[in-house]
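Data block below; observations after.
Complex shown without one protein chain; remaining protein chains in place.
Showing chain A:
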Amino acid sequence: MESVESAEEKTGSMSAAQLRAERRRRKLLLTSEDRMNRIVGFAKNDPDNSGASRRPTEPHFHLDLDRTEPWSSSSPSSRASPFLSETPGARSHTATPERRGSPLPDFSELRRASLEDDVGGGLRQRAKGERAASDEVSGSPRRGLHQYLSRFDDAMKLRSQLANEKPAQEEGSDIEEFDPFRVFRLVGSVLLAVFVRVFVCKYLSIFAPFLTLELAYMGLSKYFPKVEKKTKTTVLTAALLLSGIPAEVINRSMDTYRRMGDVFSDLCVYFFTFIICHEILSLFGSETP
């Protein structure tokens, strides 16, 4: 009997200590969300909401303990973890609060018991009424908070990528990669320029064969092994990503820009070779009697 009494005393003291710890933790989480809301620029009445909704969390804890889902984060108004995708169910529910179970079932049971002692049924009813009002107000700040946090994470990742790629870019910023298809294109442009200078230029413009050649390259590109070109994270791509432009759009734009660059390179090589051939032929033509 004595042992049972002492065990009960211990559990009672533990539950009080745990309750205090739980309250402290909740308070810290509430203030953190207030801070984030202020940063995001929402809700001057957020403290009021958080204060008012603190009490609703206690019955939430009580109701939520039967759930087996992992705990994400606790908040006065069911704020999910910034690193988890926000699901409508996580926010919209009223009967299933945000605190998803507890790591220690014994602790949850004790807490439930202590919470039941502390909080009356009237509080629960009041909580339900307040929840409906606070959900609407806290929904948009939460979304903004999630968006802000996700953008912040993206910015940090891009920053680290930029820092890693900066030394490589400093060493070889102008070096272009010569894959087989690129070499084929350049050689083809040179040969065509020589051919056009010798045989074709008297009859039509030199750019007509060049355009035909580029069309042929477009068709031939699929027969060459595709070299996966690593998209470098530059300040421009990072700025575009952070401004909300989808990565796919950026990749396509960069790909188009790269293709245009290839065509321009071909044109320069073609025209250069043509002029050099012309000058050499003119020189030999002027030297021959």
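In the analysis below, a contact is a pair of C-beta atoms (placed from the backbone, for glycine too) under 8 Å apart; a residue touches a chain by one contact, two chains touch by 3 or more; residues count from 1.
Everything that follows uses one rule, which is that contacts and distances are computed from a predicted model.
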| item | value |
| --- | --- |
| Among "39S ribosomal protein L33, mitochondrial", "Guided entry of tail-anchored proteins factor 1", "Symplekin" or "AP-1 complex subunit gamma", the UniProt name of the subunit that does not appear here | "Guided entry of tail-anchored proteins factor 1" |
| Among A:L186, A:L213 or A:L241, residue touching the chain not depicted | A:L186 |
| Hidden partner chain, touching residue among A:D153, A:D255 or A:E279 | A:E279 |
| Contacting the left-out chain in the complete assembly, out of A:L162, A:C201 or A:I250 | A:C201 |
| Residues from chain A at the interface with the omitted partner, ascending | 174-176, 178, 186, 201, 205-207, 264-265, 268-269, 271-272, 275, 278-279 |
